[in-house]
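Note that one protein chain is taken out, while the other chains of the complex remain in position.
Up next, subunit A:
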Amino acid sequence: MRPLLMALLAKEPAHGYELKQALEQIFGNAYPSPNIGQIYVTLGRLEKDGLVRVVDVEQSNRPNKKVYYLTAAGRESLDTWVDEPTEGPRVRDDFFMKLVLAPMTGLADRMTLINRQRRHYLALIRDLNELAERIDPENRVALLLVEGAMLHLQADLDWLERCQEDLS
């Protein structure tokens, strides 16, 4: 979440709640909405590291508002984040470890593990289909997130079949 918040602050200074709203607006309901506490905790850490600074802005009839802005060091750190190649999601190997190890120890049978995992992936796909139906068709960002998740599940399903072919 750190680079996300820094990127939003590079656009313009903002307070915590505005950042939460901006994230929700950009990613729609495809992305887990961060709670406000999480955002303030992250901002606190960024401040401690000298990447953002906070100023109190006076408001009439209301308590002061804490507005965050990006420091030069923050800008530099954000540039590094943008410029470096991004690691892909690591192969989630927890299932693969079960698949390899469980039969050796007599904990579970491979076919059972594979069948259960297939149903789980298909159920996730159903969830994503439902999610996609709730997304505003104009929100390309949110739809692309769902499509990305689908493609990952496609790879998971294909890999499952490869495991079944080669390990059985």
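Convention: a residue touches a chain if its C-beta (ideal position, glycine included) is under 8 Å from a C-beta of that chain, and two chains touch if they have at least 3 such contacts; residues count from 1.
Here is the rule we use: contacts and distances are computed from a predicted model.
The chain that is not shown carries the UniProt protein name "Putative ABC transport system ATP-binding protein", picked from "Putative ABC transport system ATP-binding protein", "NADH-quinone oxidoreductase subunit K", "Cell shape-determining protein MreC" or "ABC transporter".
Contact residues of subunit A toward the unshown chain are 1-4, 29-32, 86-87, 89, 111, 115, 118-131, 145-150, 152-154, 157-158, 161-162, 164-165, 168.
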